[in-house]
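Presented below is the structure to which this report refers.
Here the complex is missing a single protein chain, while all its other protein chains stay put.
Up next, subunit A:
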Amino acid sequence: MTTGQPLLSVRGIKTFYGKIQALHGVDLDVYEGEIVTLIGANGAGKSTLMMTVCGTPQARNGSVSYCGEDITYKPTYEIMRTGIAQSPEGRRIFPRMTVLENLMMGGMVAGNEHFEEDLRRAFELFPRLKERQQQRGGTLSGGEQQMLAIARALMSRPRLLLLDEPSLGLAPIIVAQIFDAIRELNRSDGLTVFLVEQNAYHALKLAHRGYVMVNGTITMTGTGKELLSREEVKAAYLEGGAH
């Protein structure tokens, strides 16, 4: 699976917030058809890496390329039109707009040719959203909001889906549902997924490959299974975790 040119390639990325350096030269590859996860503790720089891929903030050194094209210094809205979609950290759905309107916002840049079809697919994946299509986003439960955030990202017909902590603050049963949906999207639609997670156990079980980040540097990499069996990973991220 990991042959040929990667879909997303991050090389030597250094990102700063003012004077504070958040990423110290990160290398990472995501190949077409893969689920790749990035795990790490709070403040390790996982979300910063994802945001750097999206262009806010932009990297000071290094490069991000997608489909062989350098996107490091493109504005965010252009990057998000090239086939990358993101479900941002904290879900960030539009609370006063209805579920349907939220989904329309997701499909806005892709135009409305495939809207009906994409909507059907989104409702198939998350039937709860269909029931609640006229409800305001803000009145949904946390799990439904996360489903909406993912569905909204899918409306732009991406090749690569970036997910930032989809399990944040959700009950285990909902997390399982959401991870099932991600697996389903990867298997039947061939969607490539890059998943940033703190919930290391679930993420590594789901992913083909994983990276471990500590203080802005990648310390370990391997297949999901390999990482799950590594003592360091167990000690640092899986102690008392959800087994």
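FYI, a contact is a pair of C-beta atoms (placed from the backbone, for glycine too) under 8 Å apart; a residue touches a chain by one contact, two chains touch by 3 or more; residues count from 1.
The rule is simple: contacts and distances are computed from a predicted model.
Peer 1: What does the UniProt entry say the missing chain is called, choosing from "Leucine/isoleucine/valine transporter permease subunit", "Cytochrome c-type protein NapB", "Sarcosine oxidase subunit beta family protein" or "Succinate dehydrogenase subunit C"?
Peer 2: "Leucine/isoleucine/valine transporter permease subunit"
Peer 1: Of A:L140, A:L160 or A:A200, which one is in contact with the hidden chain?
Peer 2: Answering carefully, the residue with contact to the hidden chain is A:L140.
Peer 1: Using the document's definition of touch, tell me which of A:A41, A:M97, A:L168 or A:M220 contacts the absent chain.
Peer 2: Going through A:A41, A:M97, A:L168 or A:M220 one by one, A:M97 is the residue touching the chain not shown.
Peer 1: Of the residues in subunit A, which ones touch the absent chain?
Peer 2: So the residues of subunit A touching the missing chain come out as 54, 56, 75-81, 85-86, 88, 92-98, 100-101, 104-106, 108-109, 133-142, 145, 152-153, 156.
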